[in-house]
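Here's a structure for you.
In this view, the complex is presented without one of its protein chains, the others remaining in place.
So, chain A:
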Amino acid sequence: MPHLPLVSHRTSTRIGVIVVGLALAGGTAACGPKSGGGAKAADASPHRGGTLYVLNNQAQEDFDPARLYTSGGGNVPSLVYRTLTTRNRADGAAGSKVVPDLATDTGEPSQNATVWTYHLKDGLTYEDGTPITTADIKYDIERSFAPELSGGAPYLRDWLVGAAGYQGPYKDPKGLSAIQTPDAKTIVFHLNKPEGEFPLLATQTSFAPVPKAKDTGVNYAEHPVSSGPYRVVKNENNGEHLVLVRNPHWSAATDSQRKAYPDTIDVQSGLDQAVIDQRLSAGVGKDADAVTTDTNLGPAELAKITGDKNLASRVGTGHFGYTDYIAFNPKVKPFDNIKVREAIAYAVNRTTVINAQGGSSLNEPATTFLPPQASFGYTPYDPFPAGATGNPAKAKELLKEAGYPNGLTVSLTHDVTKGDEQGPEVATAIQEALKLAGITVKLDGQEHNAFSDKVHDLKTEPGFFLAGWGADWPSGGPFLGPIFDGRQIVSGGSNFNNAQLDDPAVNNEIDAINKITDLKAAAVRWGALDKKIGEQALTVPLYHPVYKRLFGKNIRNVVISDWTGVLDISQVAVK
């Protein structure tokens, strides 16, 4: 199934920005590894009031809870939409946990994790003071099935019993029978297979309440009814400029996660990334009260900041679970030969690859497919230990065994977009490293969309290309499933199982883990599965990106979770 939004890091950042709001990473007491600027934010205690400015590149398009594709409810969206569960607003690994939001707990599983029941907290109201009911949550989920409100995540369509053909409440007012609301405070979900990670899915905005009486269909995004600490007073040009003010009916008594310090939050998008970094580093006027949720520091900006302690203290560092890797299609020769794939795994020089992508501050070398966070089930392993700079001698040996004593010539498909994680810089670094092992790499550069179409279509999928993957929530399931589950091989342009692996052992293990509702126990199993798959050399993990983002001089209480890797707007104060 197409988990498109997080497929490439670019896309993920884009969607993230729009939706997930992979906000600026801030450095308070951020326990995230290598968090910057602890001192500054720590000594200044946060106060209510003021206006927070968010300077972004990508607009908050389709600001409708049914249309947003979020991880953990998003950054900006989460200010307006409360959901059944949400991500824990805490630094680092603690931020990868799922916690209750509108619900009293993260869900009660029954019948082998195929039935999930939630109860709402007391005293929950919308911005107009009317009470929030479970029927409203059911209604928003139904809306997310409506073709006119496209864009949301595909999971519920696959998971809910009998939901695959549902066309939304406008065409089919009877609604989804898989969701029951026995009373105004209870909601029950019936799934067609065990899904131990259902509470993580329930953080997405499709689990936010939408009052049926106030639904204006495609126009709902302009004046959505808020259940969160802020309400939308202005939404210009489809999310290009959003102005949010305090929702008087929101109460911290029912919401332990959102701090909501500023009185107003002004989200301006459509800015050039270089401009955002420049404005944040200069911090003139209102820009001192500004953050960005979607603009990373580039290598050149990082070089500039490295020499400036003052600026360096205003950089937030975060880790969003993401892996950039070389993908093989073993259906194409010579990649059907595992020795050839292993040779490439040994020949790759991760140091030059990382330098091509901005250096060691912006990327960490990867040898596992899972990102290095416990919530994903990270289990360190390196099946082809070649050190940081590669082992061309070992690669040559393997090539000889594979029947290529004189080396071979292969074609590497990549995106021509400069600076892209699948872009020419990375491709050229790999080309140069493989040259030392006797492998001549021809670069097959494709325009961004053409590249995406080519590598995700079974008919055109090349044998050797660059890829990246991020999960919709911090767990091994959405990370390994779409890439290695044989039943998720899809024809028609949205296949992410690049190796076209359909191994019953792998498929069965995925099913077995999905039954586990203890996420920690599941994580251990995901880690073991990752290791087992890794030995087949179907991918060569290259690096995990690190987010480094500037925030303004007056910004306090910077919290960066490992769930999003960016600063959480709901925690930030400007006073």
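Here is the rule we go by: contacts are C-beta pairs under 8 Å (C-beta built on N, C-alpha and C of every residue); 3 or more make two chains touch, one makes a residue touch a chain; residues count from 1.
Everything that follows uses one rule, which is that contacts and distances are computed from a predicted model.
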Chain excluded from display, named as in UniProt, from "Ornithine carbamoyltransferase", "Sarcosine oxidase subunit alpha", "ABC transporter permease" or "Ion-translocating oxidoreductase complex subunit E": "ABC transporter permease"
Absent-chain contact - pick from A:Val410, A:Ala429 or A:Val572: A:Ala429
Contacting the left-out chain in the complete assembly, out of A:Thr181, A:Asn337 or A:Thr417: A:Thr417
Residue among A:Thr133, A:Ser361 or A:Ser561 touching the omitted chain: A:Ser361
Which of A:Ala274, A:Ala505 or A:Ala521 contacts the chain that the document leaves out: A:Ala274
Residue touching the undisplayed chain, where the options are A:Gln58, A:Gln446, A:Asn498 or A:Gln536: A:Gln446
Interface with the undisplayed chain - residues on chain A: 274, 297-304, 306-307, 349, 351-352, 354-356, 358-362, 389, 416-418, 424-425, 427-429, 431-433, 435, 443-447
